[in-house]
Structures are given as C-alpha cells and as structure tokens.
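Only a single protein chain was left out; the remaining protein chains are all shown in position.
Chains: A, B and C, in written order; residue numbering restarts at 1 for each.
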Amino acid sequence: MQRLIDRAKALLESGEVARVLGWRKGENVWDVEPAFFASPEELSDFVYNGFCGANLSKYMIEASKLEGKTLVFLKPCDTYSFNQLTTEHRVDRETAYIVGVGCKGKLKIENIDAKGILDVQGAGYPDASEILTVKTLYGDKEVSYKDAMLERCHVCKGKEHMVYDELIGESVDTCDGDRFAEVAKIEAMSPEEKFAYFQSELSKCIRCNACRNVCPACSCRKCVFDSNKFDSAQKANTISFEEKMFHIIRAFHVAGRCTDCGECSRVCPQGIPLHLFNRKFIKDIDSLYGTWQAGAEVDARGPLTNFRTDDAEPSIVTKRG
Amino acid sequence: MLKIKRSDLGTLFAKIAENNELYLPVKAAGKTNFAAWDQDADVDLDTLKTVKSPKDAFFPQSEGLYSCDREEGKIKITAEKLQDAPFVVFGIRACDVRGIAVLDKVFLSQPVDTYYAARREHGIIVSYACGAPETSCFCKVFGIDAAQPEGDVVTWMVGEDLYWDAKTEKGQKLTAQVAELLTEADAALVAAEQEKIRSIIEKLPNSHLSLEGWGAEAAKTRFDSPIWEQLYKPCLACGTCTFVCPTCQCYDIKDYDTGNGVKRYRCWDSCMYSDFTMMAHGNNRTSQMQRFRQRFLHKLAYYPANNDGMFSCVGCGRCVDKCPSHLNIVKVIKAFGKEGK
Amino acid sequence: MQRIGVFVCHCGSNIAATVDVKKVVEMALKEQGVVHAEDYPYMCSEAGQSRIGEAIAQKGLTGIVVCSCSPRMHEATFRKAAERYGLNPYMVEIANIREHCSWIHKDMAEATEKATILMRAAVAKVHLNAPLQAGESMVTKRALVIGGGIAGIQTAIDIADAGYKVDIVEKTPSIGGRMSQLDKTFPTLDCSACILTPKMVEAAAHENITIHTYSEVEKVSGFVGNFTVDIRKKARMVDIDKCTGCGVCQEKCPSKKTPNEFNRGLNNRSAIYTPFAQAIPNVPVIDTTACIKFKTGKCGVCQKVCQAGAIDYTQQDEIITENYGAIVVATGFDTIKLDKYGEYAYGQSKDVITSLELERVMNAAGPTKGHLERLSDGKAPKEIVFIQCVGSRCSDDRGKPYCSKICCMYTAKHAMLIRDKYPDTNVTVFYIDVRTPGKNFDEFYRRAVEDYGVNYIKGQVGKVIPQADGSLLVQGVDLLDQKQILKKADMVVLATAIEPNPDVRKIATMLTASIDTNNFLTEAHPKLRPVESPTAGVFLSGVRQGPKDIPETVAQAGAAAVKVIGLLAKDKLKTNPCTAKSDELLCNGCSQCANVCPYGAISYETKLINDHGIREDRRVAVVNSALCQGCGACTVTCPSGAMDLQGFSNRQILAEVDAICR
Partner (left out) sequence: MSMNTEFRPTIVAFCCNWCSYAGADLAGSSRLAYPADVKIIRVPCSCRVNPMFILRAFEKGADGVILCGCHPGDCHYSTGNYYARRRMTLLFSMLDYLGVENGRTRVEWVSAAEGVKFSETMNSFVEKIRSLGPNVRLGDLRCKD
C-alpha cells in the first residue's frame, strides 16, 4: 500500500497527474470509499485493502472531463470496464494514468457471518492472510479469507491487467469456481422452478437503482427508466412485472458490453444475485457467437452490434428445451 | 409484564392474525424484511435490522391513490380504499418506532395525508427491544433507548421467553385478544436484559457522536461549506440510502396507463435521483453535490428547524450498512465535527 | 391534441361483406381525439379522396386514419390526397382491414372486432405522428468510377455518352484491367486486345472522361449526390504531357530484373516501364523500388536518353480532391494465392501454372511470344493436364465456397486453342462438374470435346508430383470409371479461383459499402437491385459484385451506368423523411449505433449541450438524413433511447402495442 501512496505522491508532485482516484479509509476497515485525492497530504487517508472492491472505472467518466490527467488505481477486473468505456468514448485513455494494482481477492463484509464487527484483521494488502481474525462486540472469531470473498472473486477472470501505464503489487489467483455453474443450475430447472426462483429473488428488489448506478456499462446519461422516451419511466415498482422488465432490459442493454465485474451483485442491498442475468447473456453469447469478453480489447465490435450470416435461429431456445 | 415462550410464538402470531393483518420480519430469499405473516412465513426475530425499515407498513413504497376510467364518454374517478381494518406490525425496533414519529410530523400535520392517517389509526405497533446492537447503530445519539422502545406494546426477548408490556389503549386491546396465550412475568428479568443492552450500546463506536453544530442553524452555517464538495464525490446517485431509511418521506406521483384508464399512484422518490423535483424549467438542484447536501441537511437541519429541533435521523445505521460506496450520515456528521464548524 | 378523422372503406364488398363498416365508424367515434368518422364505398376513388378533403376543411382534422387495403397499395395515394388538401402527408396512417382482416376472416363479428382494433391502433399511432418534411439535397453531376478494367471503362463510356462527366481512377499505370491480360475470349475466340483496345481508346479520347491512372482513392466523405473524394496520384516520375511514348527509356534502363506484373511474373521488366504495348496512357512510370537512380542516386540513364525531357525524378505524390454525385466500384478481381494448395506443386515446378499465366504464355506479347512452351526448359509440352476448381467450391478454409463461374469456359477455350494450334499435344481436363450456362456456351464446350478431342475426366486430382526427368506425375481419380489415374504430364494448368481484389476492405470501409463473407460487395437487393450498393449513390460493376464473365460484366457495367445516369439526371434528391434522429440530450456518444448502420449515416460531433442548465461539451451522434434509409437498427442498439425513428418512433409503436393489447 505504501508503494501505491509513494508512487501517487511522486506523480502528483511532479505534476504529471492532477489528481488521484483511489480508495479512502473509512471509520472501519471495511467501509472504504472511492475518493479523489488532490494533494500529497490528502493521500494520508488513502487505503488499499481487501475491502476495496469498488470498481473505479466508472468514476473516470467524470474525471475525463477535468483538466489534467487523473491517476486511477485499477484492479485487474476493473481494467476490462475501463477498456469498454474507452471503446464507447465515455472515458478518454489520454486523460488517465493507470496504475494496475495487484489483487488477492476482495472481501464482502456481509459474508463474515458475525454480529457487532469492530475490526477485521488480516484483510490488509499486500499482507492478506488466509485466516481473518474478526474482532466483535461479542467476542473474537476466525473466518477464512476465501469464505469472506465476493462471489465474483471465486470465478475471477484472471489477474492480468488489460490496460495500464504501470503495475504495482502482486496478485493471487482466487478462481476456484465455475463461472457458469449457477446459470447452468437454473437452466436445468423446470419453467415453474425458474419462475419461482426469480420471483422470490426479484420480489426483494426495492428499485434503488444501485445496481444500475454502480454499473460501468450502465453509463447512460439518462436511463430509459428515467426518461419518457418509451413511456417507461419507473421510479418504484408497483407490481412485480416492473422489476422483471427493469432487470431484463438492463441486462439486455449491457449484453455484450458487460465485463462481468460483479459490481451489481456486490452493491445490491437486498442481496439479489443480479450477475445471474448478465452471466446468462454472457453464457449464451459465448456458446452461440463465440467466446467474447467485453473490455478485453479496445474498439472490438461487440456481439450485439455484429453478426454472422450463419448465426443460430431464435428457435434454438425452444430446441434446446 | 406478561410473557410467552419463544416456542409458542407461532401460536401467538396465528392468534393475532385472527383479528388483524399481521406484518413482521420474514426471511425470504436470504434477506429479512417486514412482510405479511402466514403459516409458512419464515419469521426472523434474530436479525437486528430488516433491509427496508417497517415504514412500508404505514407509507408503502407504492400505493394507489385513485383511478380514472372512461365511461360513456365521461371520466369516472374512483378513490383507492383507505385502510379500515386493524393491523399489527410486530417486531419494530426502537429506532424505527422513532422513525414513524418522524413521519407522523410530516404526514399528520395539516394538510393531513389521509392515506397515511388511516393506516396510523388502524395500525398497532408492537416494538421489540434490540438484544444485540450492531456496530453501525447510533440511536443513542438521538436519545433513543434501544432497550426501551416506544410503541403500543413493547417486547423483549430474554432467554427463551418473549416479554410483553402493553403501553397504550391500542396495545391493551391487542393484549386482550391474545391474553389466553400470555402469562404473568417478572419485570426484573427485563430490567437486567435492558442493562445488558445499554452496556453494549455504550461500547458502540458511534454511540457518542457529537451533534454539535447541527440543528436549525446548520442550514445557514453549513450550507456553503466546502466539505460537501469533498464528501459527495463517491456518491453513485442511487437511492439505496433513502429507500432503506425509516424516515425518508419524499414521494412522486405517477400515472399508469392501463389501456382502459389511468391508475394514479405514488411511490417513494429519492433526493439522490437526478430527476428528483424535476420541473418544466429544469431542476433546481443540478449537481449531485447539491442533491447529496439536500439529503443530509434535510435530516440534520431543515427537519429540526420545522419540528422543534427533532432530527429526522434515528441512528438505525441502515445507510451505514447498505451504501454501495460506504458513504453515510455518520461520515457526514464526523466530517463537520472534525472541522469544528 | 390531434383532431383525427377516420375513413372506413367498403372496397366494394371486399371489406364491407365481412366487416360491419358502420360499426367500425361507430367505434371510431368513441376513440379519444376522433372528431370525424365515416364510411365510403371506395376511398381510393377521386370522390373518396375528396371526402378526406372536405373533412379536413370542415372539421379541422390534423390526423387521418384510413381503414382500407394494405398501405403497400394505397398509402401513397392517401398521403398525396392529404397533402393536396393541406395536411402534411405523414399525418396519415392506414389500418389494413382488407388483406389483414376481411379477406381472411369469415365471421362478421370477429372480423369487425379485429377491424376495430386495427383502427384503434392506427388512431393511437396518429396521435403521436408529427409532420415530416422530405428534405432535398443537390446532385453533383459528375461520377467517379473506381477501377479501369472493362467494367469501369464500359460504365464510364456509357455515363459519358449520356453527357455527364466521369473520372476513372485506376491503380496501375494503365487502364485495361484483367481483360488486357487475356489472349482470346470465349465463346467466340476473338482476340481480347482487339476488342478491348478500341474501348480503351474511346474512353481516353472521350471529352467527358478523365482518366487518373497510377492513382488510388484515398478518402471518401459525403453522401449520395454529394461525395467528396481525395485521389492520390502517385508520382510517375515521368511528365505525362511531355512523354511521347517512344519507349527508348525502357530499352536503355539498366535495371531489368523486376518481375513483370502484367505477365504474372513470368518474365522481368525494366524499372521504368509501361505494363503493355497498348497501355493508355502510353506513358511509363518509374518503379522507384527497382530504379538504380532512386536506390543509389547514380544512374539517370532514362533522363539522358529521353528526347522529350519527360523524366522528372523530383515528382511527388499529389492529392486531388473532386466532388461526385455517384461512385461506381469496379475494382475487379485477382486469382487466389495458392500457398495452401501444396499438393498441386505450384511454386515447386515452373510447369505448374495458373490459367491466367497460361493466358500470358499463349499471348503473342507474352513471355514466350505466344509459343506454347514449358517455362522450365522451353520445350513444347505434349501432355497438358488442366485441373478445375482449384480453390473454388471449396468446403474448407483453404479456398472459396463459391463457384468462380468463368473457369469451365476458359479451360474449354484453352484446351481448344491448344488442340487447334498443336494437334499433337494431348489435353486432359479433371473436373468436378462442367458448368456451361450461357449463350453458345455448352456448344462451345461440346466442340472442345467432340471436335477437338479434349479428354474430360470427372474427378479430382489428389497430387501433382514433379519427377526427376522434369515431367509431372498427376495422381487423380476417375469418378465415372471408379478408378485411380496416374498420368504423366509436361504441364499442369490450375483453374484458380478468383476473388475480389484484396484492397476490398479499404474501399468498402471508405464507401461504407457492405461486403459479404467472401469479400464481394453486397447489393442493395440481390435480385431487384443488383447493381446498387445498400449505400445510396454507390453502384457496383463487374466481378467486384460477384464472379462473372466479360459479356455479363459489360452488361452490368451498362446497368450501373443507367443507374448513375438516372441519379445524375436529377437536380435535387428528395430524401425519405422517415429517418433516424438522435436526441442530443440523451445521447451517450458511445458509437454503438454507427456500428450497426448499414449506410454509414451516423457520425459523431462534439457539441456544446445545454442539458437542463448543465452546459458541457458532449460527443453526440448525428444522423445524415440523406444517407439514412430508415431501417431502425440503430434505435434498438441505443440503450438510452436517444436514437429514434421518425414515422416509426418508439412511442408510436408502443401506442399501437397498447391499443392492440388493451
């Protein structure tokens, strides 16, 4: 972490960058927040630890409009989002100085099943330990780092940065799951089971739009669900159809653009596994149109703005059963 | 003081439901929220905080107001039926009970919101003391005692018994309906439990947050502070904080075209949204900083200014837990505290 | 709020016999905004149309719904009628209650109910219609033909004859193209040069034609009627005005080791060269990669020997910019590379050649002065094997999936010519199928077999093995006799597949003309608009569009010319107003819409936008309404709904959906 701060200080002091986009210490080890640092002094609040799950790419949309370069710290998975935003002209590569940071898997405080947590020891970077010691109001507890990780880290795309100016820090492979296992499990259900499953998950939705607003692919200046263009403006659900409509359309709009960064599921206050929508499209795209990873390269033409003359017919959905 | 065995709660709920609609914390798809009780409901009294506050019971996220239908070339307006049957909300925590008091000041003052008033009139609050407060709790800051909530009936879980204490006439009526299931109990055990709760609350990291400088005057002294510009930056402009908040009360009124007519409904709105208070000429708050500031000054300055110094934050800590960017009112209060302004 | 009039047509009894038109009128009057409804026996008649006029005048209608036959039939009629009576033509919608209702349903109640719903959907749509104005754009009366082969030459001559200026841009030093490399043409066996050269001369001499040889299109912008094109005129190093074409420089040039492209590399040429004797212009160019003067600075022989003083080593590439109303792409073809076909020993043996190389061998101006001889030892071949479909009709990725179309015929031609000139030389042809559709084509092929004794074997060749004695062992199968064939040959000729010139992608991208999986340019419609590209103002001529022979090429060249003339004959173009339009306030500038636009109609601008008080520079999509054809692909790609299609807007279609489902 000190290396990150030192490098950021050096670049700020040399004037090469005008500001630093990173993470700021919170009240506790887990409530770190994305933050801009304008001076070397402010960097004393900089933090990089296991709770820095937030993908900073989307903040670069606004940062790209500012004078001077912004130093942005991106984890390997965040770089896909950055590339996708570059492809869509939403961020300007020239205005970013990208420091690729190592990643040993990111934690979700909710996954640490303990009451009254005061501190989580062992979540630091680069010295993340395999066992976290959780200090709580009601006594100490040990939790394995892996068990406390975000879902996305178990199916990590790999620890290689797709875009960077320099790299700092080591990464550890955290992938120990099949990315499409959950989707395949649902696909194997009967229509009734599928419907019941999604109905129960989506009925929790409070339409807070956290999933949309955190999503680097949902970068619309004005979402169709906030505009009158389709008579589709919706603020809150009145019945379950609207949640379904919202989540289907949202997933469709990001299909082929979603990098599977997992931010939607990370931020959902109701713990809805929103990534299951996006990953369903990714799985379909991979199997029907060839493996595709949004953001792997800049200016690649996404699968929904492309075609082959011998693409599968929509009836494949019925045939697949 | 009365009590009932924890294992008999199912019977109690069934008994309550005989005469009342019953809402209580129910776990579904892994999360606990207030929901209507039925035999199959997975009642969860252990989770301290439901994701959404129980304000839904009195001020639903969406509710119909009236509908307009075309009939023989004329428009027929049918108002939505007001709540006219008793209902019980069981298991509301002390902070959330205070949250309802905050809403009362808004919706029950003139002009009275009839939809809300009808629900308040028919709703019975059974509050539930907090056995194990969480790190994010800071209700003490607002003078709330998690060990002794307000409410029509107050309950405590001590060991394997639920203690029951009716406080109001409504509460006594409800108690009478279920009296056969309750037995007399020793209040001393409750007092001991309260001591335990209060001692934990003393140890909570945010229990001694200073509110100095907040209140009506903050609207003037802190409106133009440069701190806002620093604070708001991580805000995603989602509505999570407002929708989990027990006191946020802003709503939008919308029409739904059914094809045969229009159903007018209202739904929660969030001051975090870019189209909040959007008018024909545009928006009076054009930046996220302004919207962000609005939310906190409303809780900590405007509301107290209009309500005898009462804050419209109750320290439930839901926003502390749920903000995707880990922004929250505690950080805001502390940021100004640090500056000593 | 619209004031809508609904007109229900009886269509004699076509509609009225099944649909209760009075009931539809009655239901229409209950619809919001409908202030007038009536039925009439024939709405399309003069009298019917005047009913619309009357209602517009008396009731102040702002929108019209005609419940009648298909809009494909009479939408234009009713739009014109509305315009005649002072209403914007795009305020008219048709409810198709004949083809989609009365003609397919028998039950009157059911048909009437459906007709009512279709009427409602049209009324709901009209509520959201907005007056649209067809735009106008000027037409630059000059055409560009890219490619100076027979296709390009013919197109240019036809356009020029109609009185319009045409420029030909040809990449090589001379016009003439592939046809100039051919010896004889099928099925008449007349000399290729003899029929091509007059065309070349005609084009060069035509007052309306300007020829830019040794030039390439660098950049294209604009749209139908208004293209702006940058042309790079490569430095020839020879002053085209001074040169007399005497040829002395080429004789004296000491650098003579460059493979001669015109002869397919079968012999060499000098560094200063004209590709062939009849070249137009007959002005050489200096190949600076081969020229000693350019490589070492020492030489300058050509300059010394040039009496006219035409050699100018200081020439630079020049970019000229011209405006055109129409562009014809006629960039032709080449044979495919054979590096994936090692089994035929092409490249291993000099005596395995492609058919196009054979053309040069047999041509009097070719490397062997027209004598059929082996390139390895100069001996006359006694056994020649032709292998058909080399890279054509190929199922793997070594070759092309399509039939190159011309090979069967030119092979018959070659076989016949060889047998005619060298009767003691045996000719064997291995083929998959012999395809000879075309006037006098099959007769021609049969003459080769019957009169000239060419030995056709149905079967494929597996391998050609060069032997130590210099001969070639051909291993093949005879499918009809079900036997293996081992044949010793002195020469093997490969009927190599043809493909569009490899610069295809560059040009297609510049023109935003789409290309298919085989790199042929796509037609606007494969059957009904075969010489037009989907990009308005871009036309196709020759093999660039698909494999074809000379007569077909010339016919298509003429057809393309007619389309160009039809376009240039107009002073102004009316543009379809049902085009896409982007809402600047909602646009993200993400470029996804441009990816799916088949017409290249969407570009991006950075603009100062005032979004409800927020002023900032934003990259936003701009639709060129002259290019947009209104398909709507962009509207669905746009996640924010910024892109919408006028006349078929999101809200209009949703209103129809709502009306049908309610």
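Keep in mind that, in the parts below, a contact is a pair of C-beta atoms (placed from the backbone, for glycine too) under 8 Å apart; a residue touches a chain by one contact, two chains touch by 3 or more.
Note that this is a predicted model, so its numbers are computed, not measured.
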Of A:28, A:209 or A:232, the residue in touch with the unshown chain: A:232
Residue among A:119, A:165, A:187 or A:297 that touches the chain left out of view: A:187
Identified contact with the non-displayed chain, of C:32, C:70, C:244 or C:610: C:70
Touch criterion as defined above, residue of C:145, C:602 or C:645 at the omitted chain: C:645
Touch with the omitted chain, as defined above, among A:18, A:85, A:137 or A:304: A:304
Hidden partner interface residues of subunit C, rising order: 70-73, 96, 98-101, 103-107, 110-111, 113-114, 117-118, 121, 514, 522, 524-526, 534, 578, 596, 598, 629-633, 635-637, 645, 648, 650, 653-654, 656-658, 660-662
On subunit A, residues whose C-beta touches the chain left out of the figure: 183, 186-187, 189, 191-199, 224, 230, 232, 238-239, 241-242, 244-245, 248-249, 251-252, 255, 277, 280-281, 284-285, 288-289, 303-309, 311-318
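Definition applied: only the chains that are shown with their structure count from here on.
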Co-neighbours of subunit B and subunit A - touch as defined: C
Maximum centroid distance from subunit C, chain identifier (CA atoms): B
Chain pair with the higher count of C-beta pairs in contact (A-C, B-C): A-C
Whole-Å gap between the CA centroids of subunit A and subunit B: 30
Sites on subunit A at which at least two other chains make contact: 222, 231
Residue ranges of subunit B in contact with subunit C within the complex: 70, 73, 257-260, 278, 282-283, 286-287
Subunit A contact footprint on subunit C (complex, rising order): 516-517, 583, 585-592, 595-596, 604, 611, 616, 619, 637, 639-642, 644, 650-651, 654
Touching residues on subunit A, where the partner in the complex is subunit B: 24, 26-28, 30-36, 54, 59, 115-118, 137-138, 200-201, 203-204, 206-210, 212-214, 222, 226, 231, 233, 235-238, 266-267, 269-272
